[in-house]
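One protein chain omitted, others in place.
Chain IDs A and B follow the sequence of writing; residue 1 opens each chain.
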Amino acid sequence: MHSVKAGTIKMTHTRVSSFLVALLGAALVGCSSMGVEPWQRDVLAKEEMQLITDPVEASIDDHIYFSKEASSGGRGFGGGGCGCN
Amino acid sequence: MESFKSKSISAALATATCTLLGTSVAAPVLAQEEPAWVFNTALLYYGEADGRIQDGSVKGLVQRRFVDDRVLSIGFAVDALTGATPNGAIPFDGVQTFTAPSGESTYKTAPGDMPKDDSFQDVRASLTVNWSQPLGRLFTINAGLSGSSEFDYTHYGANLGFTRDLNKRNTTLSLGIAASRDAISPVGGVPIPFSSMLDRSKQREDGPRPPNRTGDQTKDVYDVVFGVTQVVNRNLLVQLDYSLSASSGYLNDPYKILSLVDAVTGDPLPRTPVPGKKGPVHQYRYENRPDSHVKQSFYGQAKLFMGGKVLDASYRFMTDDWGIHSHTVDTHFRVPFTNGNYLEPHFRYYTQTAADFYQISLVDGTQAFTFASADYRLGDFDAFTVGLKYGWKSRFGKEMSLRLEYYKQNGNAPAEQVIGNQAGRVLYPDLDAIIAQFSYQFEL
Partner (left out) sequence: MQSLLNSVTSLSSETAAGSARPDRKREIRKESGHYRGTFTAMGSPCELLVDTDDEDLAYRLLDIVAAEAWRVEDKFSRYLPDNIVAKINSAVGKSVTVDDETANLIDFAVMLYELSDKHFDISSGVLRKVWRFDGTDNVPLVSDVAAIMSTVGWHKVCWQSPEIVLAPGMQIDFGGIGKEYAVDKAAALLVEECSCGCLVNFGGDLVVVGESRSTTGWQVGIEQPDSRRAKAQKLIRLQQGALATSGDTRRYVINAGKRYSHILDALSGWPVENAPRSITVAASTCTQAGMLATLAMLRGANAESFLKEQGVQFWCLRYRQRSW
(Lines give C-alpha, C1' and ligand atoms only; values in the text may rest on other atoms or scores of the structure.)
Protein backbone atom coordinates (compact mmCIF):
# COMPACT_ATOMS: atom_id res chain seq x y z
CA MET A 1 0.00 0.00 0.00
CA HIS A 2 1.53 3.33 -0.98
CA SER A 3 2.13 5.91 1.68
CA VAL A 4 0.86 9.45 1.36
CA LYS A 5 2.20 12.48 3.16
CA ALA A 6 0.35 13.27 6.35
CA GLY A 7 -0.78 16.74 5.25
CA THR A 8 -2.40 15.43 2.07
CA ILE A 9 -4.30 12.77 3.95
CA LYS A 10 -5.85 15.32 6.27
CA MET A 11 -7.07 17.41 3.37
CA THR A 12 -8.51 14.40 1.63
CA HIS A 13 -10.32 13.43 4.81
CA THR A 14 -11.96 16.82 5.10
CA ARG A 15 -13.04 16.81 1.45
CA VAL A 16 -14.35 13.28 1.61
CA SER A 17 -16.14 13.96 4.87
CA SER A 18 -17.89 17.06 3.54
CA PHE A 19 -18.90 15.24 0.38
CA LEU A 20 -20.43 12.40 2.33
CA VAL A 21 -22.30 14.72 4.69
CA ALA A 22 -23.68 16.55 1.67
CA LEU A 23 -24.74 13.25 0.14
CA LEU A 24 -26.60 12.33 3.29
CA GLY A 25 -28.34 15.70 3.27
CA ALA A 26 -29.26 15.37 -0.39
CA ALA A 27 -30.60 11.93 0.25
CA LEU A 28 -32.94 13.33 2.87
CA VAL A 29 -34.20 16.14 0.68
CA GLY A 30 -34.61 14.10 -2.48
CA CYS A 31 -36.36 11.23 -0.79
CA SER A 32 -39.90 12.49 -0.64
CA SER A 33 -40.89 11.37 -4.13
CA MET A 34 -39.25 7.96 -4.18
CA GLY A 35 -40.84 4.81 -2.98
CA VAL A 36 -43.70 2.39 -3.33
CA GLU A 37 -47.35 2.21 -2.34
CA PRO A 38 -48.13 0.08 0.72
CA TRP A 39 -49.50 -2.72 -1.43
CA GLN A 40 -46.25 -2.93 -3.38
CA ARG A 41 -44.15 -4.02 -0.44
CA ASP A 42 -44.35 -7.74 -1.13
CA VAL A 43 -40.69 -8.11 -2.16
CA LEU A 44 -39.46 -5.78 0.56
CA ALA A 45 -41.22 -7.88 3.17
CA LYS A 46 -39.20 -10.99 2.32
CA GLU A 47 -36.75 -12.13 4.95
CA GLU A 48 -33.81 -12.03 2.54
CA MET A 49 -34.55 -8.39 1.70
CA GLN A 50 -34.14 -7.13 5.25
CA LEU A 51 -31.10 -4.92 5.77
CA ILE A 52 -29.82 -7.35 8.37
CA THR A 53 -30.97 -10.80 7.30
CA ASP A 54 -29.30 -12.70 10.12
CA PRO A 55 -28.58 -10.62 13.23
CA VAL A 56 -26.49 -13.33 14.89
CA GLU A 57 -24.26 -13.69 11.85
CA ALA A 58 -23.97 -9.91 11.55
CA SER A 59 -22.84 -9.63 15.15
CA ILE A 60 -20.36 -12.48 14.67
CA ASP A 61 -18.80 -10.71 11.69
CA ASP A 62 -18.82 -7.34 13.46
CA HIS A 63 -17.00 -8.91 16.39
CA ILE A 64 -14.40 -10.70 14.26
CA TYR A 65 -13.55 -7.60 12.26
CA PHE A 66 -13.60 -5.35 15.33
CA SER A 67 -11.00 -7.67 16.90
CA LYS A 68 -8.74 -7.79 13.88
CA GLU A 69 -9.06 -4.34 12.34
CA ALA A 70 -9.04 -0.73 13.48
CA SER A 71 -12.56 0.04 12.23
CA SER A 72 -15.84 -0.94 13.77
CA GLY A 73 -19.56 -0.73 13.32
CA GLY A 74 -20.88 1.67 10.70
CA ARG A 75 -24.51 0.76 10.70
CA GLY A 76 -24.91 0.24 14.38
CA PHE A 77 -22.88 0.73 17.47
CA GLY A 78 -19.21 0.00 17.84
CA GLY A 79 -19.89 -3.58 18.77
CA GLY A 80 -17.17 -3.18 21.29
CA GLY A 81 -16.75 -4.36 24.74
CA CYS A 82 -14.01 -6.89 24.63
CA GLY A 83 -10.34 -7.10 25.34
CA CYS A 84 -9.84 -8.70 21.98
CA ASN A 85 -6.43 -9.78 20.83
CA MET B 1 -60.80 -34.95 -6.72
CA GLU B 2 -58.85 -34.85 -9.94
CA SER B 3 -55.72 -32.77 -9.82
CA PHE B 4 -56.21 -31.24 -13.25
CA LYS B 5 -59.21 -29.44 -11.87
CA SER B 6 -57.42 -28.43 -8.67
CA LYS B 7 -55.13 -25.89 -10.24
CA SER B 8 -57.89 -23.76 -11.58
CA ILE B 9 -60.04 -23.75 -8.44
CA SER B 10 -58.43 -20.66 -7.02
CA ALA B 11 -58.79 -18.78 -10.28
CA ALA B 12 -62.39 -19.90 -10.77
CA LEU B 13 -63.18 -18.84 -7.23
CA ALA B 14 -61.61 -15.42 -7.79
CA THR B 15 -63.71 -14.84 -10.89
CA ALA B 16 -66.90 -16.08 -9.25
CA THR B 17 -66.31 -13.81 -6.28
CA CYS B 18 -65.99 -10.80 -8.56
CA THR B 19 -69.31 -11.69 -10.11
CA LEU B 20 -70.92 -12.21 -6.72
CA LEU B 21 -69.69 -8.97 -5.22
CA GLY B 22 -70.04 -6.98 -8.43
CA THR B 23 -66.50 -5.69 -8.17
CA SER B 24 -63.43 -5.86 -10.35
CA VAL B 25 -60.44 -7.97 -9.36
CA ALA B 26 -59.22 -6.99 -5.92
CA ALA B 27 -55.59 -6.19 -5.17
CA PRO B 28 -53.51 -9.16 -4.01
CA VAL B 29 -53.44 -9.93 -0.33
CA LEU B 30 -50.43 -8.88 1.73
CA ALA B 31 -50.27 -10.93 4.88
CA GLN B 32 -47.17 -11.76 6.84
CA GLU B 33 -46.94 -14.02 9.82
CA GLU B 34 -45.09 -12.50 12.71
CA PRO B 35 -44.09 -15.33 14.95
CA ALA B 36 -44.31 -14.66 18.65
CA TRP B 37 -40.95 -16.30 19.29
CA VAL B 38 -37.92 -16.35 17.05
CA PHE B 39 -34.83 -18.29 18.08
CA ASN B 40 -31.61 -17.73 16.26
CA THR B 41 -28.52 -19.70 17.30
CA ALA B 42 -25.09 -20.25 15.86
CA LEU B 43 -22.00 -22.31 16.50
CA LEU B 44 -18.82 -20.63 15.38
CA TYR B 45 -15.25 -21.72 14.85
CA TYR B 46 -12.63 -19.11 14.05
CA GLY B 47 -9.08 -20.27 13.55
CA GLU B 48 -5.92 -18.50 12.47
CA ALA B 49 -2.92 -20.22 10.92
CA ASP B 50 0.54 -20.47 12.49
CA GLY B 51 -0.70 -21.46 15.91
CA ARG B 52 -2.46 -18.17 16.38
CA ILE B 53 -5.88 -17.45 17.82
CA GLN B 54 -8.60 -20.05 17.79
CA ASP B 55 -12.09 -19.24 18.97
CA GLY B 56 -15.01 -21.55 19.50
CA SER B 57 -18.29 -20.00 20.43
CA VAL B 58 -22.00 -20.42 20.89
CA LYS B 59 -24.21 -17.46 20.17
CA GLY B 60 -27.94 -17.02 20.40
CA LEU B 61 -30.67 -14.47 20.00
CA VAL B 62 -34.20 -14.88 21.28
CA GLN B 63 -36.88 -12.45 20.12
CA ARG B 64 -40.32 -12.27 21.62
CA ARG B 65 -42.92 -10.24 19.84
CA PHE B 66 -45.86 -8.97 21.81
CA VAL B 67 -49.11 -7.51 20.52
CA ASP B 68 -48.74 -3.91 19.30
CA ASP B 69 -45.27 -4.35 17.88
CA ARG B 70 -43.43 -4.52 21.17
CA VAL B 71 -40.38 -6.71 20.89
CA LEU B 72 -38.02 -8.04 23.53
CA SER B 73 -34.66 -9.39 22.34
CA ILE B 74 -32.15 -11.22 24.44
CA GLY B 75 -28.78 -12.13 23.00
CA PHE B 76 -26.02 -14.15 24.54
CA ALA B 77 -22.61 -15.40 23.50
CA VAL B 78 -19.98 -17.59 25.06
CA ASP B 79 -16.50 -17.66 23.51
CA ALA B 80 -13.54 -19.81 24.37
CA LEU B 81 -10.28 -18.43 23.04
CA THR B 82 -6.84 -19.87 22.92
CA GLY B 83 -3.70 -19.57 20.83
CA ALA B 84 -0.83 -17.22 20.25
CA THR B 85 -0.96 -13.60 19.17
CA PRO B 86 1.82 -11.32 17.90
CA ASN B 87 3.07 -9.26 20.83
CA GLY B 88 4.45 -6.36 18.80
CA ALA B 89 8.14 -7.23 19.06
CA ILE B 90 10.07 -7.30 15.81
CA PRO B 91 11.49 -10.56 14.37
CA PHE B 92 15.22 -11.12 14.75
CA ASP B 93 17.85 -13.65 13.67
CA GLY B 94 18.44 -14.85 17.21
CA VAL B 95 16.30 -16.38 19.93
CA GLN B 96 14.12 -13.89 21.79
CA THR B 97 12.79 -14.43 25.30
CA PHE B 98 9.79 -12.68 26.76
CA THR B 99 8.17 -12.60 30.18
CA ALA B 100 4.56 -13.73 29.99
CA PRO B 101 1.87 -11.19 30.94
CA SER B 102 1.35 -12.84 34.29
CA GLY B 103 5.02 -12.18 35.05
CA GLU B 104 5.39 -15.70 36.34
CA SER B 105 6.83 -17.47 33.31
CA THR B 106 8.77 -16.81 30.14
CA TYR B 107 8.36 -17.89 26.55
CA LYS B 108 10.78 -17.97 23.67
CA THR B 109 10.61 -17.17 19.99
CA ALA B 110 12.80 -19.10 17.56
CA PRO B 111 15.20 -17.17 15.34
CA GLY B 112 13.47 -15.48 12.44
CA ASP B 113 9.95 -16.13 13.72
CA MET B 114 7.37 -13.45 14.38
CA PRO B 115 7.29 -13.13 18.20
CA LYS B 116 3.97 -14.40 19.54
CA ASP B 117 2.60 -14.63 23.03
CA ASP B 118 1.03 -18.06 23.41
CA SER B 119 0.03 -17.81 27.04
CA PHE B 120 -3.28 -16.42 25.98
CA GLN B 121 -6.40 -18.31 27.03
CA ASP B 122 -9.74 -16.86 27.85
CA VAL B 123 -13.43 -17.49 28.18
CA ARG B 124 -15.77 -14.64 27.46
CA ALA B 125 -19.49 -14.40 28.15
CA SER B 126 -21.76 -11.63 26.97
CA LEU B 127 -25.39 -10.71 27.33
CA THR B 128 -27.53 -8.08 25.64
CA VAL B 129 -31.14 -7.18 26.32
CA ASN B 130 -33.15 -4.93 24.04
CA TRP B 131 -36.69 -3.58 24.09
CA SER B 132 -38.42 -1.91 21.19
CA GLN B 133 -41.92 -0.47 20.89
CA PRO B 134 -43.90 2.15 19.01
CA LEU B 135 -44.05 5.61 20.55
CA GLY B 136 -47.22 7.31 19.39
CA ARG B 137 -48.07 6.68 15.79
CA LEU B 138 -44.91 7.94 14.10
CA PHE B 139 -41.98 6.88 16.21
CA THR B 140 -40.52 3.74 17.60
CA ILE B 141 -38.19 3.71 20.54
CA ASN B 142 -35.66 1.09 21.47
CA ALA B 143 -33.46 0.73 24.52
CA GLY B 144 -30.97 -1.84 25.59
CA LEU B 145 -28.31 -2.94 28.00
CA SER B 146 -25.21 -4.96 27.26
CA GLY B 147 -22.54 -6.57 29.34
CA SER B 148 -19.64 -8.88 28.83
CA SER B 149 -17.04 -10.40 31.02
CA GLU B 150 -13.76 -12.18 30.50
CA PHE B 151 -10.79 -12.91 32.65
CA ASP B 152 -9.19 -9.52 32.24
CA TYR B 153 -11.92 -7.31 30.85
CA THR B 154 -15.47 -6.28 31.77
CA HIS B 155 -17.87 -4.22 29.73
CA TYR B 156 -21.17 -2.56 30.58
CA GLY B 157 -23.16 -0.53 28.13
CA ALA B 158 -26.54 1.03 27.48
CA ASN B 159 -28.14 2.21 24.27
CA LEU B 160 -31.17 4.21 23.23
CA GLY B 161 -32.61 4.77 19.80
CA PHE B 162 -35.52 6.27 17.88
CA THR B 163 -36.88 5.75 14.40
CA ARG B 164 -39.36 7.84 12.48
CA ASP B 165 -41.19 6.84 9.33
CA LEU B 166 -41.98 9.30 6.54
CA ASN B 167 -43.44 9.19 3.06
CA LYS B 168 -45.75 6.21 3.63
CA ARG B 169 -42.92 4.39 5.37
CA ASN B 170 -40.68 4.70 2.33
CA THR B 171 -38.23 6.75 4.32
CA THR B 172 -37.09 5.89 7.83
CA LEU B 173 -34.90 8.15 9.91
CA SER B 174 -33.07 6.67 12.84
CA LEU B 175 -30.99 8.06 15.64
CA GLY B 176 -29.14 6.03 18.23
CA ILE B 177 -26.84 6.77 21.10
CA ALA B 178 -24.82 4.43 23.25
CA ALA B 179 -22.52 4.71 26.20
CA SER B 180 -20.29 2.13 27.78
CA ARG B 181 -17.82 1.74 30.55
CA ASP B 182 -15.14 -0.94 30.28
CA ALA B 183 -12.87 -2.08 33.09
CA ILE B 184 -9.46 -3.41 32.18
CA SER B 185 -7.61 -5.54 34.70
CA PRO B 186 -4.89 -7.30 32.76
CA VAL B 187 -3.07 -10.36 33.97
CA GLY B 188 -0.03 -9.11 35.87
CA GLY B 189 -1.35 -5.57 36.21
CA VAL B 190 -1.49 -2.56 33.89
CA PRO B 191 2.01 -1.79 32.58
CA ILE B 192 3.28 1.77 32.82
CA PRO B 193 3.57 3.05 29.24
CA PHE B 194 7.08 2.84 27.80
CA SER B 195 8.33 1.00 30.87
CA SER B 196 10.58 -1.98 30.25
CA MET B 197 9.52 -5.58 30.20
CA LEU B 198 11.03 -7.03 33.38
CA ASP B 199 12.28 -10.43 34.44
CA ARG B 200 9.97 -13.15 35.62
CA SER B 201 9.07 -13.00 39.27
CA LYS B 202 6.66 -14.98 41.41
CA GLN B 203 3.84 -12.71 42.48
CA ARG B 204 2.31 -13.02 45.89
CA GLU B 205 -1.47 -12.48 45.81
CA ASP B 206 -1.33 -9.46 48.08
CA GLY B 207 2.29 -8.56 47.46
CA PRO B 208 3.54 -5.22 46.24
CA ARG B 209 2.95 -4.41 42.62
CA PRO B 210 5.97 -4.77 40.31
CA PRO B 211 7.64 -1.41 39.68
CA ASN B 212 6.43 -1.21 36.10
CA ARG B 213 2.75 -1.77 36.86
CA THR B 214 -0.16 0.40 37.96
CA GLY B 215 -3.70 -0.34 39.07
CA ASP B 216 -6.69 -1.35 36.96
CA GLN B 217 -7.95 1.09 34.36
CA THR B 218 -11.21 2.07 32.72
CA LYS B 219 -12.31 3.15 29.30
CA ASP B 220 -15.46 5.04 28.31
CA VAL B 221 -17.01 4.93 24.87
CA TYR B 222 -19.79 7.13 23.53
CA ASP B 223 -21.44 6.45 20.18
CA VAL B 224 -23.94 8.28 18.04
CA VAL B 225 -25.44 6.85 14.85
CA PHE B 226 -27.72 8.67 12.48
CA GLY B 227 -29.29 6.81 9.58
CA VAL B 228 -31.65 7.13 6.65
CA THR B 229 -33.29 4.12 5.06
CA GLN B 230 -35.02 4.67 1.75
CA VAL B 231 -37.18 2.44 -0.40
CA VAL B 232 -36.20 3.29 -3.95
CA ASN B 233 -38.55 0.95 -5.74
CA ARG B 234 -40.23 -2.41 -5.28
CA ASN B 235 -36.91 -4.19 -5.54
CA LEU B 236 -34.37 -1.79 -4.09
CA LEU B 237 -33.73 -0.63 -0.57
CA VAL B 238 -30.92 1.72 0.39
CA GLN B 239 -29.49 2.79 3.72
CA LEU B 240 -27.02 5.57 4.60
CA ASP B 241 -25.51 5.96 8.04
CA TYR B 242 -23.20 8.39 9.74
CA SER B 243 -21.66 7.43 13.05
CA LEU B 244 -19.39 9.08 15.54
CA SER B 245 -17.57 7.22 18.26
CA ALA B 246 -15.51 8.79 21.03
CA SER B 247 -13.42 6.67 23.37
CA SER B 248 -11.47 7.96 26.32
CA GLY B 249 -9.50 6.47 29.13
CA TYR B 250 -7.17 3.53 28.92
CA LEU B 251 -6.94 2.68 25.23
CA ASN B 252 -3.64 0.77 25.26
CA ASP B 253 -3.30 -2.93 24.74
CA PRO B 254 -1.63 -3.93 28.01
CA TYR B 255 0.01 -6.97 26.46
CA LYS B 256 1.64 -5.29 23.48
CA ILE B 257 5.26 -4.19 23.40
CA LEU B 258 7.76 -2.64 21.03
CA SER B 259 11.34 -3.74 20.50
CA LEU B 260 14.06 -1.26 21.37
CA VAL B 261 16.52 -1.50 18.47
CA ASP B 262 19.93 -0.26 17.42
CA ALA B 263 19.77 2.87 15.27
CA VAL B 264 22.03 1.38 12.58
CA THR B 265 21.50 -2.37 12.51
CA GLY B 266 17.85 -2.36 13.48
CA ASP B 267 18.47 -5.40 15.69
CA PRO B 268 16.94 -5.57 19.18
CA LEU B 269 19.26 -4.16 21.85
CA PRO B 270 20.47 -6.88 24.19
CA ARG B 271 19.75 -7.00 27.87
CA THR B 272 20.98 -9.16 30.68
CA PRO B 273 18.42 -10.56 33.11
CA VAL B 274 19.10 -9.97 36.79
CA PRO B 275 21.39 -12.76 38.14
CA GLY B 276 19.35 -15.72 39.25
CA LYS B 277 16.24 -14.66 37.36
CA LYS B 278 14.86 -15.55 33.96
CA GLY B 279 13.74 -12.82 31.66
CA PRO B 280 14.04 -11.09 28.30
CA VAL B 281 17.49 -11.03 26.71
CA HIS B 282 16.58 -8.00 24.65
CA GLN B 283 15.01 -4.68 25.55
CA TYR B 284 11.27 -4.18 25.09
CA ARG B 285 9.02 -1.32 26.04
CA TYR B 286 5.27 -1.40 26.67
CA GLU B 287 3.24 0.56 24.16
CA ASN B 288 1.39 3.81 24.66
CA ARG B 289 -1.60 5.17 22.79
CA PRO B 290 -3.45 8.46 23.23
CA ASP B 291 -6.14 8.49 25.89
CA SER B 292 -8.77 9.63 23.48
CA HIS B 293 -9.91 8.31 20.12
CA VAL B 294 -12.58 9.83 17.88
CA LYS B 295 -13.81 7.86 14.89
CA GLN B 296 -16.27 8.80 12.17
CA SER B 297 -17.85 6.36 9.76
CA PHE B 298 -19.92 6.82 6.65
CA TYR B 299 -21.80 3.72 5.67
CA GLY B 300 -24.03 2.92 2.74
CA GLN B 301 -25.86 -0.29 1.94
CA ALA B 302 -28.11 -1.40 -0.85
CA LYS B 303 -30.27 -4.49 -1.18
CA LEU B 304 -31.40 -5.31 -4.67
CA PHE B 305 -33.91 -8.02 -5.53
CA MET B 306 -33.17 -9.56 -8.89
CA GLY B 307 -35.99 -11.91 -9.75
CA GLY B 308 -35.42 -14.18 -6.77
CA LYS B 309 -31.72 -13.51 -6.22
CA VAL B 310 -30.71 -10.84 -3.75
CA LEU B 311 -27.61 -8.65 -3.98
CA ASP B 312 -26.45 -7.04 -0.76
CA ALA B 313 -23.64 -4.52 -1.20
CA SER B 314 -22.23 -2.08 1.30
CA TYR B 315 -19.42 0.41 1.58
CA ARG B 316 -17.98 2.01 4.68
CA PHE B 317 -15.45 4.80 4.97
CA MET B 318 -13.90 5.31 8.39
CA THR B 319 -11.60 8.08 9.47
CA ASP B 320 -10.27 8.86 12.94
CA ASP B 321 -7.98 11.20 14.83
CA TRP B 322 -5.25 8.61 15.09
CA GLY B 323 -4.50 9.03 11.41
CA ILE B 324 -6.22 5.83 10.37
CA HIS B 325 -8.69 5.75 7.55
CA SER B 326 -10.23 2.67 6.02
CA HIS B 327 -12.48 1.50 3.22
CA THR B 328 -14.66 -1.55 3.46
CA VAL B 329 -16.60 -3.08 0.59
CA ASP B 330 -18.83 -6.00 1.54
CA THR B 331 -21.02 -7.96 -0.85
CA HIS B 332 -23.30 -10.96 -0.50
CA PHE B 333 -25.23 -12.53 -3.34
CA ARG B 334 -28.00 -14.92 -2.44
CA VAL B 335 -29.07 -17.43 -5.06
CA PRO B 336 -32.17 -19.42 -4.17
CA PHE B 337 -32.98 -22.85 -5.52
CA THR B 338 -36.45 -24.07 -6.38
CA ASN B 339 -36.67 -26.19 -3.24
CA GLY B 340 -36.15 -23.15 -1.05
CA ASN B 341 -32.48 -23.83 -0.27
CA TYR B 342 -29.96 -21.19 -1.20
CA LEU B 343 -26.31 -20.57 -1.87
CA GLU B 344 -24.77 -17.28 -0.90
CA PRO B 345 -21.26 -16.32 -1.94
CA HIS B 346 -19.64 -13.56 0.06
CA PHE B 347 -16.76 -11.23 -0.73
CA ARG B 348 -15.37 -8.50 1.49
CA TYR B 349 -12.48 -6.19 0.85
CA TYR B 350 -10.91 -4.05 3.54
CA THR B 351 -8.00 -1.66 3.53
CA GLN B 352 -6.65 0.63 6.21
CA THR B 353 -3.80 3.07 6.66
CA ALA B 354 -1.52 2.94 9.66
CA ALA B 355 -2.05 5.01 12.78
CA ASP B 356 0.19 8.08 13.11
CA PHE B 357 1.94 6.48 16.04
CA TYR B 358 2.31 3.02 14.53
CA GLN B 359 5.95 2.09 14.95
CA ILE B 360 7.47 -1.25 14.06
CA SER B 361 10.27 -0.66 16.55
CA LEU B 362 11.71 2.03 18.82
CA VAL B 363 15.21 3.43 18.35
CA ASP B 364 16.89 4.25 21.60
CA GLY B 365 17.94 7.84 22.22
CA THR B 366 17.38 9.55 18.88
CA GLN B 367 13.57 9.55 18.87
CA ALA B 368 11.23 10.77 21.51
CA PHE B 369 7.74 9.41 21.13
CA THR B 370 4.70 10.42 23.08
CA PHE B 371 2.75 7.52 21.60
CA ALA B 372 3.91 4.37 19.92
CA SER B 373 2.40 0.97 19.20
CA ALA B 374 3.47 -1.98 17.10
CA ASP B 375 0.04 -3.60 17.26
CA TYR B 376 -0.48 -5.01 13.75
CA ARG B 377 -4.14 -4.01 13.95
CA LEU B 378 -3.10 -0.35 13.80
CA GLY B 379 -0.88 -0.97 10.82
CA ASP B 380 -1.16 -0.50 7.11
CA PHE B 381 -2.85 -3.52 5.56
CA ASP B 382 -5.34 -4.88 3.06
CA ALA B 383 -7.65 -7.73 3.84
CA PHE B 384 -10.18 -9.77 1.99
CA THR B 385 -12.73 -12.37 2.92
CA VAL B 386 -14.17 -14.95 0.56
CA GLY B 387 -16.88 -17.24 1.71
CA LEU B 388 -19.78 -19.41 0.78
CA LYS B 389 -22.93 -20.06 2.72
CA TYR B 390 -25.48 -22.76 2.07
CA GLY B 391 -28.91 -22.57 3.64
CA TRP B 392 -31.73 -25.08 3.82
CA LYS B 393 -34.95 -25.86 5.67
CA SER B 394 -35.37 -29.02 7.67
CA ARG B 395 -38.40 -31.26 7.34
CA PHE B 396 -40.10 -29.40 10.16
CA GLY B 397 -39.48 -25.98 8.69
CA LYS B 398 -36.45 -25.08 10.80
CA GLU B 399 -33.91 -22.99 8.93
CA MET B 400 -30.28 -24.00 8.97
CA SER B 401 -27.17 -22.79 7.26
CA LEU B 402 -23.50 -23.56 6.99
CA ARG B 403 -20.94 -20.90 6.21
CA LEU B 404 -17.28 -21.33 5.41
CA GLU B 405 -15.02 -18.34 4.86
CA TYR B 406 -11.37 -17.49 4.44
CA TYR B 407 -10.00 -14.22 5.80
CA LYS B 408 -6.58 -12.92 4.82
CA GLN B 409 -4.70 -9.85 5.93
CA ASN B 410 -1.65 -8.58 4.04
CA GLY B 411 0.26 -5.81 5.64
CA ASN B 412 3.32 -3.67 5.06
CA ALA B 413 5.67 -1.95 7.40
CA PRO B 414 6.02 1.72 6.43
CA ALA B 415 9.19 1.87 4.31
CA GLU B 416 10.66 4.84 6.20
CA GLN B 417 10.54 2.88 9.47
CA VAL B 418 12.61 -0.07 8.25
CA ILE B 419 16.12 0.10 9.64
CA GLY B 420 19.22 -1.89 8.65
CA ASN B 421 18.82 -5.65 9.04
CA GLN B 422 15.08 -5.37 9.43
CA ALA B 423 14.81 -4.98 5.68
CA GLY B 424 15.22 -8.66 4.97
CA ARG B 425 12.63 -9.85 7.47
CA VAL B 426 8.89 -10.29 7.48
CA LEU B 427 7.86 -7.29 9.54
CA TYR B 428 4.10 -7.56 9.45
CA PRO B 429 2.30 -10.64 10.80
CA ASP B 430 0.06 -11.45 7.86
CA LEU B 431 -3.08 -13.22 8.92
CA ASP B 432 -4.76 -16.30 7.48
CA ALA B 433 -7.95 -17.37 9.13
CA ILE B 434 -10.87 -19.72 8.62
CA ILE B 435 -14.39 -18.91 9.71
CA ALA B 436 -16.88 -21.76 9.98
CA GLN B 437 -20.39 -21.25 11.25
CA PHE B 438 -23.46 -23.40 11.61
CA SER B 439 -26.76 -21.59 12.17
CA TYR B 440 -30.07 -22.87 13.38
CA GLN B 441 -33.23 -20.78 13.40
CA PHE B 442 -36.73 -21.57 14.34
CA GLU B 443 -39.97 -19.80 15.19
CA LEU B 444 -42.90 -20.52 17.43
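In the analysis below, contacts are C-beta pairs under 8 Å (C-beta built on N, C-alpha and C of every residue); 3 or more make two chains touch, one makes a residue touch a chain.
Everything quoted here is computed from the prediction, not taken from an experiment.
Student: Specify the residue from the set B:17, B:82, B:214 or B:265 that touches the hidden chain.
Tutor: B:17
Student: Can you list, in ascending order, the subunit A residues touching the missing chain?
Tutor: Residues in contact with the chain left out: 38-39, 41.
Student: Which parts of subunit B are in contact with the chain that was left out?
Tutor: Residues 1, 3, 5-7, 9-10, 12-14, 16-17, 19-23, 25-36, 65, 67-69, 137-138, 165, 168-169, 444 of subunit B touch the chain absent from view.
The rule is short, and it goes like this: only the chains that are shown with their structure count from here on.
Student: Round to the nearest whole Å and give the separation of the Cα centres of subunit A and subunit B.
Tutor: 14
Student: Touching subunit B in the complex: which residues of subunit A?
Tutor: Counting only subunit A, the residues touching subunit B are 1, 3-4, 6, 9, 13, 16-17, 20-21, 23-24, 27-28, 31-32, 34-46, 48-51, 53-57, 59-60, 64-65, 68-78, 80-83, 85.
Student: Which of the residues in subunit B come into contact with subunit A in the complex?
Tutor: Counting only subunit B, the residues touching subunit A are 27-28, 30, 32, 40-42, 44, 46, 53, 59-61, 75, 77, 81, 85, 120, 124, 126, 146-148, 150, 152-153, 155, 157, 159, 166-171, 173, 176, 178, 180, 182, 184, 186, 221, 223, 225, 227-235, 237, 239-243, 245, 253, 255, 295-299, 301, 303, 305, 310, 312, 314, 316-320, 322-326, 328, 334, 336, 342, 350-353, 355-356, 377-378, 380-383, 401, 403, 407, 409, 412, 414-416, 431, 433, 435, 437, 439, 441.
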